[in-house]
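First up is the structure itself, then whatever we jot down about it.
Selected chains from the complex are presented in situ; the others are not included.
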Amino acid sequence: MALMTAEQYRESIRKMKSKVYIGGERISDPMDHPVVIPSQNTAAMTYELAQNPQYQDLMTAYSPFIEGKVNRFTHIYQGIDDMVKKVKMARLLGQVTATCFQRCTTLDTANALFIATNQMDKALGTEYHKRFLAFLKELQEKDYHIGVAMTDAKGDRSLRPTQQPDPDMWLHIVEEKSDGIVIRGAKTSQTGSANAHYTFVAPTAGMRKGEEAYAIAAAVPGDAEGLYHIYGRNAGDDRKYDAHSFDMGNPKFSSQETLLVFDNVFVPWDKVFLYKEVEWAGNIPFLFGANHRQTYGGCKAGVSDVLIGATKLVAEYTGIDKLPHIRDKMAEMVVLTETIYCCGLATALEGEKLDTGSYYVNQLLGNVCKLNVAELPFKIARLAVDIAGGILGDAPGEKDLKSPEIGKFVDKYLKGVAGVPTENRMKLIYLIQTLLFGFNSVGYVVESVHGAGPPQAQKSSLYRLVDWDHKKNLAKTLTNIKD
Amino acid sequence: MALMTAEQYRESIRKMKSKVYIGGERISDPMDHPVVIPSQNTAAMTYELAQNPQYQDLMTAYSPFIEGKVNRFTHIYQGIDDMVKKVKMARLLGQVTATCFQRCTTLDTANALFIATNQMDKALGTEYHKRFLAFLKELQEKDYHIGVAMTDAKGDRSLRPTQQPDPDMWLHIVEEKSDGIVIRGAKTSQTGSANAHYTFVAPTAGMRKGEEAYAIAAAVPGDAEGLYHIYGRNAGDDRKYDAHSFDMGNPKFSSQETLLVFDNVFVPWDKVFLYKEVEWAGNIPFLFGANHRQTYGGCKAGVSDVLIGATKLVAEYTGIDKLPHIRDKMAEMVVLTETIYCCGLATALEGEKLDTGSYYVNQLLGNVCKLNVAELPFKIARLAVDIAGGILGDAPGEKDLKSPEIGKFVDKYLKGVAGVPTENRMKLIYLIQTLLFGFNSVGYVVESVHGAGPPQAQKSSLYRLVDWDHKKNLAKTLTNIKD
Amino acid sequence: MALMTAEQYRESIRKMKSKVYIGGERISDPMDHPVVIPSQNTAAMTYELAQNPQYQDLMTAYSPFIEGKVNRFTHIYQGIDDMVKKVKMARLLGQVTATCFQRCTTLDTANALFIATNQMDKALGTEYHKRFLAFLKELQEKDYHIGVAMTDAKGDRSLRPTQQPDPDMWLHIVEEKSDGIVIRGAKTSQTGSANAHYTFVAPTAGMRKGEEAYAIAAAVPGDAEGLYHIYGRNAGDDRKYDAHSFDMGNPKFSSQETLLVFDNVFVPWDKVFLYKEVEWAGNIPFLFGANHRQTYGGCKAGVSDVLIGATKLVAEYTGIDKLPHIRDKMAEMVVLTETIYCCGLATALEGEKLDTGSYYVNQLLGNVCKLNVAELPFKIARLAVDIAGGILGDAPGEKDLKSPEIGKFVDKYLKGVAGVPTENRMKLIYLIQTLLFGFNSVGYVVESVHGAGPPQAQKSSLYRLVDWDHKKNLAKTLTNIKD
């Protein structure tokens, strides 16, 4: 098959009957639930665009592993250009959905595990890479969407996993069987877990001697016995129940985040890629980190493009778009957006070929990219609020506009320049409201800070990666300091 | 009476039967509507705290006009100290409600109209000040909450009022009668209009010759014939319908903003304070502006205090509060908060006594204050998101926590440090979510940018107020430049 | 005497014959040295302006201690208004000199020692306050300029004083005699030490048991035996040797910083204000800190005023001052400047009366003030560079303008708008260059960061001062969290 259509993707997920909970209750068919549908639309776009002839080069790639065309979201980097295209693909999807399309997890984790298992096998003589390759082929052939579960519940962050009063606060191995293992714990802020065929489980940090039970990487199907997808509440998520209304802002697309509970989930050995090797546990999130941090340089730039377009239109619709200060602010929004994109691109360009045969991004620049992503969207948001006006916070809605009694007032008084229907202005105001303060804000603002770990994780990682000696030697040479 | 209790205030509003529309329909009793109730709770706090012995000095003042104690929100400044206390009162109410308490409009407008009408009478021989004083006494004695309606619908912002295709896009006089006048138009983003006894109508900008019909200031009762309060939609406002749930974040308090339509509203002469004097039209928003811009130095600092407190608790509940970078970020949140407060205080301190007998804030610093308010809350918000963690965007809610089926998982896995119930952590996460991305965000983030006019209005105003010659002369003197 | 004229001040310093070194050599008469003269001019302005009838209210005060008029720089705060006027006086002197006028050290330290000695006597039954009062009267009557020596050499900052390989890296007591004590060590970045009659010596941080020798506060005359003033090099200081040239930028005023070496300096008992009481050592820099941090809200705003004036003139001289982006940037320079000033004022306004009888600033806001000072001047500087143009970095100088050969070219091609001599534009360019990159930059940029301690010192201090519980309780109350 290798490339599914969006419809095939939806069907494949529908068949799984994963246990999804919203508002404390299990929902019968996630594919038909108003809160879930927009998130599926978004994930489905990663399949739909791959069918589009216009985007073949960007959305698909040739895989040497199955010797055929695959969705780029399942591709192992074969060159610098693959990493560049990843960023461009992410920007495209951000532009088309204005939210988190979830499936970058597949790409970023597969590439990390490809390297990590290879390195382990070389060092330890294990067979993880062989196992992983087998699963990779399945993943590529069946065109899976696979999430990544790293962020443990963690409990008291000042304590190590084994020091927690409750040993389950970090996901761990609770039983070893002949045919596999049983794991327990929970992973939070799980992007698109209920829209995914599988979830890659991996440690969220390095482990130490004595913490063997917490050193586990594996692949778990979304409908595994004991796996619970508990939907998180985004700000403004109730609007999804009224999907016909333009008050929803972005009427078609949203992200999906869950609390993913592993209540004694069994994993067969062939889906286990790390097992108690504590000294290798940190390598997986480390390798994943830079990959994923780079992605934000694309996807958040794409969402920003939508925000910029909406803001520009609102300015035009109210006749302020030619004011010098508005033009300066619009330009500034572009500068900030392109800055994170540049960081994403450079992270690819400065990547390298590893002895695993695959390519890998520049770790240092990946962290630089994400640290900018954690700052600049707030500046972009402020500019958008400034330009869009106070109405952003308190516009009447579609029911007001269409009210037999007062609709005429809303239509009359929210009108901007001649020739533009009031409704158009209102739709854009709600799009912006949803991006910045509604259910899309989690994908644009919160995730920009915390995706791929919080900024301090990137700062620490970066600090270790800097070649301080090189910089110090430059200064010493210039000042004739001899050690 | 002079000082109403909160209950008396509620009753006084309930009796008015103002025409309030939500979702396109007129609601029968605004005082009982779940969307309106939290906004009334907030407005009512301006009455409740004035009854509290602890806050007498801050919340009340002696009025020479009625020779008795009044709520400070109805007070005309008799000294620098009154302006200082205004900022402190605003901070207190921001701290107690974490949202916009609406009634600063009464104080800021009454002080502006007191001066403006006085200046007009002196210059023009009119009787506006006499009229205003009569109404002021009523306002103080009856302890009114009065809103201010300045921001016109405006249509195409590149056109003057008379150039608009629809002449109603700026509120204007449509008829003069023997006993009063008739006005038409709409004012947007009306803070607390449905919670107010009256609304002060005033121009939003200076007017020119030929625009006489647009030069109008007046007081209009909230239940005037032809007056429509159309509720605006805040991000996340649906949560108010589920007020028993902690998902509401701030379960008791919200702001209120409406589109206020004047569909041929009659105003008797004794409530008219500006009538076609175009050259004086700009003076009212100008005087109001600095007053109101100063207020933000108090109220937004107060809301920030809540955000800081909630963020600190969340950090403690997860055991990260002692990390150096968390401490630095917490300190930074305080610095930003106190900076806007300092600006508010200095705006008072550098105020002066006018020949109207009343005091007035420092205009330049009022604009400095508001320009900082338009920037810093976004920085504070980013820090709060950084510290509170990704869970801020996607925590399960109260129904999840209390679900017979999966409540145990939520309770177990969202737990932080020992001894703190999971529910407490969740409540604070929802408080922060509501402040930054939910229905309180309009009062904290959007209003910080656009309240008292957009930043560019403050910048222009400030530019005109700077004594450039003084600064230029300093430089000339130092460099011996003689003109 | 109580108030000296500038000339009397100069004479009083000239008589002292302090040991001042420049370029490694002792200079014969500091009062006649081209590098020192501008710094004396600046210090002398604190005397000159106090003689000016226009500034009596700001520059002088009534002292209850000598029952007469004193220079405000020697005054102990008797009310909130005194602390407000301190900030205004500092701004005035910044405006008039565009550099560091040095003498705020007298005021800020005297007020700290007044309180500290009072508290010690109450707690310990010592006589430090009595001693200090005696010296205070002398200081006020003789109108002294007194510096403050806190910042120790410190050596390896990761080691405590007693752990240093060289015990002198922190100033300490080396001998106790019947009539006094002998101290050794050095204090760095000493503002105006060679222009001062005395220097107050105090610890730069709290001390612990075992560090008694390092707990010392005292007053030492500038020409004490064993005291060496070693002039520091400011960027661009060589221009002072060519004082007739406008290339000097600020031809009359500079700051002064020295490395002040105490090579076994004797101090009589009556000038000793702390002696081995380690638990009280930290109190002095703590009390001094907030006082001094507030001052920057005035003085740096004053220097910014000059920079703003010069930048505005340069914009006018080249015909760009009416461009919208230039106006916005000029306004932004003002906003940043007034923000630090507001912080300075609010630090005074929120001060309080202590049981020492004197007033004290608000510690928390003093730290807020300084933290803003440590950030905003860099933003102001960037705006000034943006507006002033690239010529700021590489303008020809006065010799070029006056060259018989090529002066005509410089005059012709550096001319801006009609009617303004080229020389005027050039003078202002050099003023700005000197403020941002020349010898005044130490007083505007470096000192803004490090004066009264580095930003991290303020952040730590602030963190301890915040009433976290109050903020946390606000959030708990709103969310109904009971402990």
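Labels for the chains are A, B and C, by order of writing; each one numbers its residues from 1.
In this text, a contact is a pair of C-beta atoms (placed from the backbone, for glycine too) under 8 Å apart; a residue touches a chain by one contact, two chains touch by 3 or more.
Every value quoted in this text rests on a predicted model; they were computed, and no experiment measured them.
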{"item": "Number of identical chains in the entire complex, 3 depicted", "value": "4"}
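FYI, only the chains that are shown with their structure count from here on.
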{"item": "Self-contact between copies chain B and chain C, residue sets same or different by half", "value": "same"}
{"item": "Centrality ranking, top chain (CA atoms only)", "value": "B"}
{"item": "Centre-of-Cα separation between chain C and chain A, whole angstrom", "value": "51"}
{"item": "Interchain centroid distance [CA atoms averaged], chain A/chain B, Å", "value": "38"}
{"item": "Distance from chain C to chain B - Cα centre to Cα centre, in angstrom", "value": "40"}
{"item": "Shared interface positions of chain A, touching two or more other chains", "value": "325"}
{"item": "Of all residues in chain C, those that touch chain B in their complex", "value": "84, 95-96, 98, 246, 249-253, 305-306, 308-310, 312-313, 327-328, 330-332, 334-335, 338-339, 341-343, 345-347, 349-350, 364-365, 367-369, 371-372, 424, 427-428, 430-431, 459, 462-463, 466, 468, 470-481"}
{"item": "Chain A residues within the chain B interface of the complex", "value": "21, 23-26, 151, 153-159, 165-166, 168-169, 185-186, 188-189, 228, 230-236, 238-239, 247, 257-259, 261, 263, 318-320, 322-323, 325, 374-375, 378-379, 381-382, 385-386, 389-397, 399-403, 405-407, 409-410, 412-418, 433-434, 436-438, 441-442, 445-447, 449-451, 454-456, 459"}
{"item": "Residue ranges of chain C touching chain A (in the complex, touch as defined)", "value": "324-325, 328"}
